[in-house]
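Excluded from the complex is one protein chain; the other protein chains are retained at their positions.
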Amino acid sequence: MSTAVIAVPKRRRFRLGAIAPYLQAMPLGLVLAVFLVIPILTIVIVSFWDYDSVQIYPDFLFTNYIDLLTSQVTWKTYLNTIKYAVLVWLFTLVIGFTVAYFVAFHVKSATAQMALFLICTIPFLTSNIIRMISWIPFLGRNGILNQALQGIGVTDQPLEFLLFSDFSVILTFVYLYAQFMVVPIFNSMMRIDRNLIEAARDGGASGFQTLVNVIIPLTKSGILIGTIFVVTLVMGDFITVRLMSGGQSASVGLMIANEISLLQYPAAAANAVVLLIIVLLMVAAMLRVVDIRKEL
Amino acid sequence: AQNIKDVTLRQFGTGVSNLNAIADKVKSDLGFTLAMTALDSDAITQRAVTQPKSFDIADIEYWICKKVFPTGGLQPMDVKKIKYFDKIVPIFVTGKLTPESVIAQGTAPHTVSFVESPEAKAFAKQPTQWMTLIPTIYNADTLGIRPDLVGRPISNWKDLLDPAFKGKASILNIPSIGIMDAAMVCESAGLWKYADKGNMSKEEIDKTMGVLTEAKKAGQFRAFWKSFDESVNLMASGEVIIQSMWSPAVAAVRSKGIPCVYQPLKEGYRAWGGGLGIAKHLSGLELDCAYEYINWYLSGWCGAYLNRQGYYSAVLDTAKEFMSPEEWAFWMEGKPAAADILSPEGKVMEKAGAVRDGGAFVERMGAVACWNSVMDEDRYMIKKWNEFIAA
Amino acid sequence: MRETRRGLAFWALASFFGLFVLFLYGPTITIMILSFQGEDGGLTFPMNGFSLHWFGRLFQQQAVGDFGGSLSRSLLLGLIVTILTVTISLSAGLAFRRRFFGSTPLFYLAIASLIVPSILVSLGIGLMFNVLGIEPAWNTSALGAHLTWTLPFGLLIMFAVFNRFNKAFEEAARDQGASPWQTLRHVTVPILLPSLIGVGLFGFTLSYDEFARSLMTTGSYNTLPLEIYGMTTSVTTPVLYALGTVTTLLSIVVITAALYGVVYVQRRRAGKGSDAGRGV
Amino acid sequence: MAVRDDSSVELIGVTKSYGGTIAVDRIDLKIPPGTYCCLLGPSGCGKTSTLRMIAGHEEISDGYLRIGDRQVEDEPPVKRGTALMFQSYALFPHLDCVDNVAFSLKMRGVAKEERRAKAREMLAVVHMDRYADRLPAQLSGGQQQRVALARALITRPSVLLLDEPLSALDPFLRDRMREELKRLQLELGITFIHVTHSQGEAMALADLVVIMKDGRIEQAAPPRAVFNAPATAFVAQFIGGHNVIKVEDGSQVAVRSDRISLIPAAEGMVVDGTCVSAIVRSMEYHGAAVHLRLDTALTDEFSVVVDEAAFFASPLEIGDRVTARWSADHAHPLTA
Partner (left out) sequence: MAVRDDSSVELIGVTKSYGGTIAVDRIDLKIPPGTYCCLLGPSGCGKTSTLRMIAGHEEISDGYLRIGDRQVEDEPPVKRGTALMFQSYALFPHLDCVDNVAFSLKMRGVAKEERRAKAREMLAVVHMDRYADRLPAQLSGGQQQRVALARALITRPSVLLLDEPLSALDPFLRDRMREELKRLQLELGITFIHVTHSQGEAMALADLVVIMKDGRIEQAAPPRAVFNAPATAFVAQFIGGHNVIKVEDGSQVAVRSDRISLIPAAEGMVVDGTCVSAIVRSMEYHGAAVHLRLDTALTDEFSVVVDEAAFFASPLEIGDRVTARWSADHAHPLTA
């Protein structure tokens, strides 16, 4: 063997591999920088500006925040929005979990699972707004539901709470966002080793005990991701609340939209910053429980 | 050189006046293309302010103009280039329909119609050579009712808050307009008198919103509406039987065969008006086309087209030439229809013998109590409105 | 022989699922019924006759607004968003398989993009374009706004996909003399194709439906959701519902065809026989 | 510990069909109490299906199942007195070792302290008490297996069912765990039913080897009986170490590979009752022995096992001609 080679100093070549991740992540980084970071910074900056009924003026004031945070309406509205978020979360969770559970554990063939999934997806290809407003004739005073209820004699008066109420707002939210809960939970469930279920049964667990002690703990990450989706969607909404409450209920998004509509951008921006911080805190708290990067 | 056929002017506004029929007619009469984009009133304000280059012609309301024009997105128009300027209904110039009229409260169009110079952003107190908006359509709003369901004659704004209509009333959810309705109600109920309903003091805002809030808590309202369509659907489906309403919306309900009345009230009307403005960035051939378009707008066909839908047009004389005498008599003079009245699409809107609610043009526009407005205290007002919605 | 029985739980859950589907389709069905309104009918019950009138009207000019233009813009925008979402998420997914400087902030930025309320993004982008003096348009600013919504979803899906993707395939390709680009083109992308199609479909749906993020970013010409909303500022007719019915039916047809295609390909492949799982 | 009487298992005409395909075909099997029974057979022969029917995780399509003196084919898993150890162990990933083992006690409502104490005891039995607080992901394969075993045993089953418990382990560990399983079974005095497709494993562990093929039982007997008297050609081939040779009357005999001796080649390729001409095709060194494969006119595969020392005393090369011979005593007649 030639020992000469040992004298050759070790050289390390430049490798494209070293910068590849940066090149690959660049498009994402650029899009987010341009269309997310800069706009958000703009909003943050504007939130400290002054304004009158026609113009906004560069400045550095806290009045927008002070006005916002000292007003009772703000708190009330935030509470109401959080109430929506919590209720919608609760319902979508129950529905999403049950539906995902059925498809994941009670439907045996992969083709049937896919078919059922697609069935759930098709309605989402009709425009959201059309689907939303079509609840109105369904729930209205003379809508299908009331007529059906009166027809079969459940009530003799039309039920008024069905439309333009918290009921209809939450119903519509659940309707629009349930799928955002179903999908991640289903994904988590499909990753549960089927043997675990049998192992639980073998250990004497009833169906319910298996659910509580095995399936729910192992579906936590999916629940969490779904929760993030649903909560953030509800917290930022303004159109559903307005249309379905008949304009009678408040939400933070609506409050911001009202401010924007009268060009009170600094006030809207301050409100938006507060909303953003609250949502970020909520999500950060949730992310502490589960590292979604690992759980995916 | 540029060919006029290649010119496209982009106009945006609400669906009320952004009608495709007008664009078609422009194409055939003037040769250039008018691209119409319909938006809701919030989006219009946003777009006019934040994206002034995204349009060439803005079709906005006067109270919105009060906010938008000072931001600099529009250029004032030279009235010398407006052929029918002299014939424009004086409401938009002097504020008075007839020399004797009292100027109504609120953001009356003439107060935001003129600026001193092409560069000025502040509104002029008197008519000048520079006009901000050329009026297109306007109307006087009042309460719409379902005569079959209200069960009694309605004659005052205060009837809106009559507990008999609990859960069946509605108002507009556009703060600047909604509060005007509320003010009409308050005054009608004799609660107090406003110095200027269109420019309330904080105290007045508090009181007004207080009344609304109380009614809301008592369950008076079924819903608040924001778009034309919503108001029609609320009424047509029977969710609401009394609400402030636009005249064509009443017509739309009636066209479904559902009885609906545009009810004139003792206290008068709350009026609104819209106009066309030209974007700042427009110049050269395109600017010429814009003027041409505006002149065409006032030249009659368009006026007639809008009048037939229950709105009023800015230049009445020219519109009259494009309407049959029966139509003119029905729509403008408040006379019983001599023949079936047809919509622009040719559908029967009113049977022969019908009389227009509210009567003649002068009766209606002469009885305007206030205009939709932007107040000095609008920042406070928005806060209170949000409070009201959250209540 | 004993029969295999399905338990009570199965039927309870199946009924629940059935109700959920009914819930999802309730409005769709309402839309369908109402799209057959008579000529004088409105957007609400009661039905006022029964006709195909509104389907005919769908293909004519509307009094206000323009289905054709806005629909084609929405479809085109959806398509662009789909393509960009797929390529950018794939590329980022590849990047995130390795730790690199700034990967964690970028990841959280993507998550933030998901949770920042839509109107803020919309307002911010609108303002930004205004300040920079660039004209917003559906294919620039709105495209960017939509991407801030679709990319995080795409990225999350790609994470899930790459967590299950066996790196050995790529190493095998390298071993076989494929360049990194050839590896991507001939191995990684084909293997991930179903997931990429999934990301694309998802991106398309999100973009096609996006309202709030388009609101202040679309510029002169509306996308479909904005157009529909704008149309409600005037008299709207059951043409809206006819549109809903037609798009729903169309998507059912497309999806069924796709499903049938997949099953067909599977059958044909299975036709060649299989020794999988056999000890030969 | 004494043999537990209630640990006998009896299958009577047990059948499993999945839709059209019959996975297990009317098998009868009687396993005496306290037996270590191995189910052996090629892939897809129905071993897992049989085991899962006994466990109660798969419905029995037809037939009867008795455990102890109770007929149990309609009972749920817990009531059968069986416990199943899964091939992949199926430990609950979100629970630490103690809670994994304590799972069934928790299901029965045993109080927390009590069940954790018991679980720790059981972990001690499998020498895993040191790792009590770890999550499964923090354990090696062999450690996981012990936890799985502890979890199965804590219910005090009379029958422990194991589906290829050793296949995921490396060979080193496999031998160790094998010994431990056998020790445990003797200690507890219960029946183990162990599925494997390794003949070596079955031989080493079982009191009773059950060899299956296509959903039927080919032979069920103690390992020595199977090795020295395979019932069928399939059994002889499957357990290995045998050559199946056709004899004149058309029937077949099995001759153990290590009972064959090689002598220098006679002329030509002679075939005769107890010897055959052959060519060396391949050789494998196995430490103590050398395995040769020969080409003969008799069978496709003719294998001979030669002691290493003897082989290297006069080594052969691939391609060498030899004669293989055996004594007639070592030729065991087969039934099919």
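Order of writing sets the chain letters: A, B, C and D. Residues in each chain are counted from 1.
Here is the rule we go by: a contact is a pair of C-beta atoms (placed from the backbone, for glycine too) under 8 Å apart; a residue touches a chain by one contact, two chains touch by 3 or more.
Quantities reported herein were computed from a predicted structural model and do not represent experimental measurements.
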{"item": "Hidden-chain contact residue, picked from the options D:Gly13, D:Gly200 or D:Pro333", "value": "D:Gly200"}
{"item": "Given C:Gly7, C:Pro190 or C:Gly261, the one touching the chain that is not displayed", "value": "C:Pro190"}
{"item": "For chain D, the residues touching the chain missing from this view", "value": "42-43, 170-172, 175, 178-179, 182-183, 197-200, 203-205, 223-224, 227, 238-241, 256-258, 282, 284-288, 291, 293, 305, 308, 312"}
{"item": "Residues of chain C (touch criterion as defined above) contacting the omitted chain", "value": "166, 168-169, 171-179, 182, 186-187, 190-191, 193, 269-270, 272-280"}
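Definition applied: only the chains that are shown with their structure count from here on.
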{"item": "Relative to chain D, chain with the most remote C-alpha centre", "value": "B"}
{"item": "Approximate Å spacing (C-alpha centroids) for the pair chain A, chain B", "value": "38"}
{"item": "For chain B, residues contacting two or more additional chains", "value": "41, 46, 233, 237"}
{"item": "Of all residues in chain C, the ones touching two or more other chains", "value": "43-45, 123, 127, 229, 232"}
